[in-house]
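Missing here is one protein chain; the remaining ones are kept as they sit in the complex.
Chain IDs A and B follow the sequence of writing; residue 1 opens each chain.
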Amino acid sequence: MRVKSETILPYSLLVPTLIFVILLIVVPIGQAFLLAFQAPDSSFTFAHFQKMANDTSFGDALRFTFLLLIFIVPMQVVLAIIMALLIHTRFKGHTLFLYIYAIPLAISDLAAGIAWLSIFTERGYLNSILNQLGIFDKPFLFLSYQNLPAMFGTIVVAESWRATAIVMTILLAGLQVIPRDYFEAADVFGATTLKRTLFVVLPLLRPSLQNALIIRTIFAFQTFAVVFALAGRVIPVLAGESYNWYVANRNPNIAAAYAVLVLIFTVAATWFYLHFFQTSAAEAGYD
Amino acid sequence: MAGIRFQSIRKVFGKTVAADSVSLEIRDGEFMVLLGPSGCGKTTLLRCLAGLEHVDGGRVFIGDRDVTDRAPRDRRIAMVFQSYAVFPHLTVFDNIAFGLKMQGRPRDEIKRRVEESARLLELTDFLKRYPAQLSGGQRQRVAVARAIVMQAAVLLMDEPLSNLDALLRLQMRAELKRLHQEIKATTIYVTHDQVEALSLGDRIAVMQSGRIVQCDVPMNIYDYPANKFVGGFIGTPPMNFLPGVVHANGDGPTVVVGESHLAPAPAFAHALSAKNGEPILLGIRPENLTLAPNQQANTIRARVRVVEPLGSHKLLTMQVGTEISKVSVAPDQRVAPNEDVWLHFDPEKIRWMDAATGEAISATVE
Partner (left out) sequence: MPSTLSRRYILGRVSLYGGAILLALWTLAPLYLIALAAFSTRQATFQWPKPFLPTDFSIDTMQFFVNSRGVLDSVRNSIIVALLTIAGSLVLGAPGGYALARFRFRGKEGISLGLLISKMFPTAILSIPLAVTFLQLDLYDSLWGVALVHIAMALPFVIIVTAGIFVGVPRDLEEVAQTLGCNRLQAFLRVVLPLALPGLAAAAIFTFVISWNEVFAATILTLRNRTLPAQVLSGLNDSPLYYRYAGGFFMIVPALIFIFLIRRYLLNLWGNIVR
């Protein structure tokens, strides 16, 4: 009898979770597809997607979502690599700096957007500095639809600021499993810090980098509160459109269509990274 | 009260057979040592007895009870783990008291018994400390104290001395022996250290690849190994083996080893005669070989390769034909490397083994 209870135990421990996951993840996703593809008479339809695509904001939302991705992700990765490598040298006081760099981990994109709003707004801190330095005597309108590139730039800055921390933590976790010998071996052969970084550290970090990119890209497709905080509806993004269609227009079908679109992009991006990096499962540590 | 019986125990991990129909009986109060090389299944057998591993075949009895399907806590055993497994979040006192508390013993009884077993293992000064504040040897003693305080009928110890330094190990070995004489629990003691096995065990069960190959009192294990594996595993250095061929004629059998003819002891005459013309394996312990000044009966020509003075004796590495043999001689024996000498084989001490199977050929008793 004991034999039996031993084999059943792990399953019974997982059953509550599985039921919950089915009810609150699997079923809703199925329903999302139904909402997106079902006509009122329950027949299959592309009408919601057509309506979505014909909406004036759709093209902009698509374009801005991808532009944000293209600008934010590389910036974060570069910043995060620098942070992670700095911390990894374990200089005196590095734990304090790790804590500081990690703070944005726990800050929501809404709060981050508001923090940067206090900087970029017309009478904000950036304009105050620029004025005191004598660069502008009148405030520059960073957050105006007349200066779309500047407005876009503020979003890139705010979102990079917030989410660099996550990339850094993933990279640092990856750095820590690389045996110290590798670094020391490179030193023995007289590699400079730069060469060592380029030819020893970064290749070893490839699996973590891949993980970080996947996570960041997934999140980037969901960006919206930071955009709302800084740009209102002047810069539409996919997730924001989904929100608007549901909350403002009370149209769950088109909201679901956007959500499905985001899911499709997410899956495609993950697939792309997995193939682009060609990391074997063992290398990535999925065992 | 609490003898132990393994009945055809089988335990498989994937493709590894960790216990291959093991049968073994241990008498009440006996100190049984499980000895064998790393990975031979010693821990697995203990865990099957403790109920931490459920067997794939066979039954386990403690006393008269079939405990095969019982949970560990229903088996009335106490176990010392190979890794100590001392609870890091509890003080030494609470570690030792853990089992008694689980039994719901009264507080003063717990205190008395914990202090008693702490005294036995010289832990009295450490009772308030946490394991992190102890040395490896002290932690090991906590693990032993935690087990013996239970006064369980069966005590299982999995290499409890493996992580100690040589000196402490010697001390603890004597301690454990004294302890056993005091508490008289049926004990199974796992080790791959043969000196520990010989010094502690009432009997020793030698394991190899999931099987028990010999189970006997220590002196018999040493003097009469059941096969080449046991002879080669026990003794430092272990038994020497030389190949030979049996020649039987009217006067009884001789065995040709290299160019010499050795006469087996009379007890083996009958068994060896039956193997006329067949290859055979000669086994002899280093201390049963002596150097002879000239060629005599039962000597073989050999060349000294290495001489190692070890204090109590000298250890010689000899080349005998193409084989290497170890010989231990008195410390004052004069011998130099590359010297050619005659090695004398005491026929009574030679163990003959089947060349193909390695099994010992038994003597015929008249």
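Just so we're on the same page, contacts are C-beta pairs under 8 Å (C-beta built on N, C-alpha and C of every residue); 3 or more make two chains touch, one makes a residue touch a chain.
Computed from a prediction, not measured in an experiment: that's the story for all the values here.
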| item | value |
| --- | --- |
| Which of A:39, A:70, A:148 or A:247 contacts the chain that the document leaves out | A:247 |
| Selected residue (touches chain absent from view) among A:31, A:50 or A:144 | A:31 |
| Option touching the unshown chain, where A:95, A:144 or A:249 are the choices | A:95 |
| Absent-chain contact - pick from A:47, A:115, A:150 or A:178 | A:115 |
| Where the missing chain touches chain A, by residue | 7, 9-11, 13-14, 16-17, 20-21, 24-25, 28-29, 31-32, 34-35, 79, 82-83, 86, 89, 91, 94-95, 97-119, 121, 123-125, 127-129, 131-132, 139, 161, 165-166, 169-170, 172-174, 176, 193, 211-212, 214-215, 218, 221-222, 224-225, 228-229, 232, 239, 242-243, 246-247, 252, 255-256, 258-260, 262-263, 266-267, 270, 285-286 |
| Touch list for chain B against the chain that is not drawn | 50-52, 71-73, 75, 77-79, 81, 83, 85, 87-89, 98-99, 102-103, 146, 150 |
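Here is the rule we use: only the chains that are shown with their structure count from here on.
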| item | value |
| --- | --- |
| Between chain A and chain B, centroid-to-centroid distance (C-alpha), Å | 61 |
